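With one protein chain withheld, the remaining protein chains of the complex are depicted in position.
Presenting chain A:
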Amino acid sequence: MVLSVVALVSALGVVLSKNPVTSVLCLIITFFTIAGHYIMMNAQFLAVVHIIVYAGAIMVLFLYVLMLMNLNAELEPQKRNWLKYAGAISGGALLVVLVAALRDASMPALSAESTDIGLIKNLGMLLFKQYVVPFEVSSILFLSAMVGAVVIGKKD
């Protein structure tokens, strides 16, 4: 419960803060709370991977680019104020519609006892038996993304 509140507050902080670096730090807090949820739902491997990949790699990349661009001094232009309200209203409307649609759905409760489905042994067996082809395809995707990033970012 506390984790969820922290997650929602820091997610709002991502959207609402003026300074981009504050947004990045709020997003890191959100990722840590989501990792806490993963641990509570017996997805230990995913929690560790989530922290390493998101908080460790992706957010460092974001922070690096932000520091490189030195955007702290530059504030966003505030001329389109109605656009902000329109965005907030449409996001809120989406929230209301989804909550209203799913409010009456009957779902089973998650039991508190632990399952071993999220352990690295079981996930590894599943990954390398049933999902070998997507795994290899994702490695090709990674390779092409890496090459693409280098080609785009190269000084021409």
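As a working rule, a residue touches a chain if its C-beta (ideal position, glycine included) is under 8 Å from a C-beta of that chain, and two chains touch if they have at least 3 such contacts; residues count from 1.
The rule is simple: contacts and distances are computed from a predicted model.
Hidden from the displayed complex is a chain whose UniProt protein name, among "Cobalt ECF transporter T component CbiQ", "(2Fe-2S)-binding protein", "NADH-quinone oxidoreductase subunit K" or "Sarcosine oxidase subunit alpha", is "NADH-quinone oxidoreductase subunit K". Taking the complete complex into account, residues 4, 7-8, 11-12, 14-15, 20, 23-24, 27, 30-31, 34, 37-38, 41-43, 45-46, 49-50, 53-54, 57-58, 61-62, 65-66, 68-69, 71, 74, 76-77, 80, 83-84, 86-88, 90-92, 94-95, 98-99, 102, 105, 107-112, 115, 117-118, 122-123, 126-127, 130-131, 134, 138, 141-142, 145-146, 148-150, 152-153 of chain A touch the chain not shown.
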